[in-house]
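One chain of protein is taken out of this complex; the other chains stay put.
Up next is subunit A:
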Amino acid sequence: MAQSRSRDLDKLLLRHGHLVGPNFEPGPDLRDDLREYARVLVVGAGGLGCELLKDLALSGFRNLEVIDMDRIEVSNLNRQFLFRLGDVGKPKAEVAAKRVMERVAGVNIVPHFCRIEDKELDFYNDFSIIVLGLDSIEARSYINSVACGFLEYDSDDNPREETIKPMVDGGTEGFKGHARVIVPGVTPCFECTIWLFPPQVKFPLCTLAETPRTAAHCIEYAHLIKWDEVHSGKTFDPDNPEHMQWVYSEAVKRAELFGIPGVTYSLTQGVVKNIIPAIASTNAIISAACALETLKIASACSKTLSNYLTYNGVEGLHTKVTEFVKDKDCLVCGPGVLMEMAASVTLGEFITLLEDHPKLLLSRASVTHRGKNLYMQAPPVLEEMTRSNLDLPLFDLMDKVPKDVVHVTGTTSKSDKKTSSLRKLRVVFKGVDGVSDMDTAGGA
């Protein structure tokens, strides 16, 4: 009998098991469905992304897409195994997709060389599962808000099964990492447990200016204070080696002045660019855990991780599973912020309300309802097309439904840092049940 390429995976997908997920139906159909219908998006084509693409391609998935805005750098080569020295400067997503397709027959990977914010929301809705291999809290938060944005609740505030967009998220730093499964509406989303990612502590400016004590203080002085003093108007570019060299030599001067040891070029780069140490092995561990969970979610071939795995290899080897609980009032994955208003409120007035709402504080908001753009701040063409809606009542724009979910995107300021965020609102029009009844009656 000819051997199948799926020899090992078939044991899991074709045979009955006991420790499996709900509705597990083993058989060739399951294997074929996984190949044909499961569509997985990998966000990030870096250390985790390269591993994830390989792992997923060898776990029965054939429809993969990958999105990443970065280009390949020399310092990626110690772990991002799909890239070679000759690839430096090329888009990561494109090279990663090509390399995996070259080696794993039958797999199709569509690369997207762009920012995650550049994609329409519909783009994300197209996938069965979204896997995150990112190193930024902001990017995680954005994708999380997008995926949770698709979630709808029924009238009893239970999540509607068919609107759930599962996510699998991985992260690493040095010898440490985490993998988690996010099933919006069921398990905590990224925002429910945002406290797991405490904000980075910054040095007080007065320390930098007046009482520097460490090498890092001297570097940050040169980077944050001296640069602007000397180069009025010219912004510092961390990727420009001349800029970095300037900061380094200024930091050395300052360190000598105060008798502080330890300023090196490498440390300067580390402090200025906030470089997170990264190695192949940790990325391999975390990505493998994520890929395995993705396979389980898609096939139910095994019970899943519930819901947060941490790995620490610094002192011995520690893995731990924690079952976090979701925040039922979460603004992102919860049923949504309730906004009650009169049917006469115009879209323009509604946008102003968002700025002042204590739970939102959202400025420059764009509004969509059931995939239809009601008002868009950008690009200019769309802004112009939707501008006339601002003077119309929101109730009319929402096809006169008494209550529904509206998505808004805009900017929120958190400790003087602006971040783009997406929020879900449950808009209820006061007293319109009666109104619409009368309308219907009148029209009959």
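Keep in mind that, in the parts below, contacts are C-beta pairs under 8 Å (C-beta built on N, C-alpha and C of every residue); 3 or more make two chains touch, one makes a residue touch a chain; residues count from 1.
The rule is simple: contacts and distances are computed from a predicted model.
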| item | value |
| --- | --- |
| Protein name, per the UniProt record, of whichever chain is missing from view ("NEDD8-activating enzyme E1 regulatory subunit", "Ras-related protein Rab-10", "non-specific serine/threonine protein kinase" or "DNA-directed RNA polymerase subunit") | "NEDD8-activating enzyme E1 regulatory subunit" |
| From A:G44, A:P91, A:P166 or A:P212, residue that would touch the chain that is not displayed | A:P212 |
| Residue among A:F81, A:Y153 or A:F324 touching the omitted chain | A:F81 |
| Options A:A291, A:L362 or A:M376, residue touching the unrepresented chain | A:A291 |
| Sole contact to the chain not displayed, among A:G316, A:P358, A:P380 or A:G431 | A:G316 |
| Interface with the unshown chain - residue positions in subunit A | 2-9, 11-12, 15-19, 51, 54-55, 58-59, 74-75, 77-79, 81, 84-85, 102-105, 174-175, 179, 207, 211-214, 258-260, 266, 269-270, 275-289, 291-292, 295, 302-306, 309, 312-317, 319, 321 |
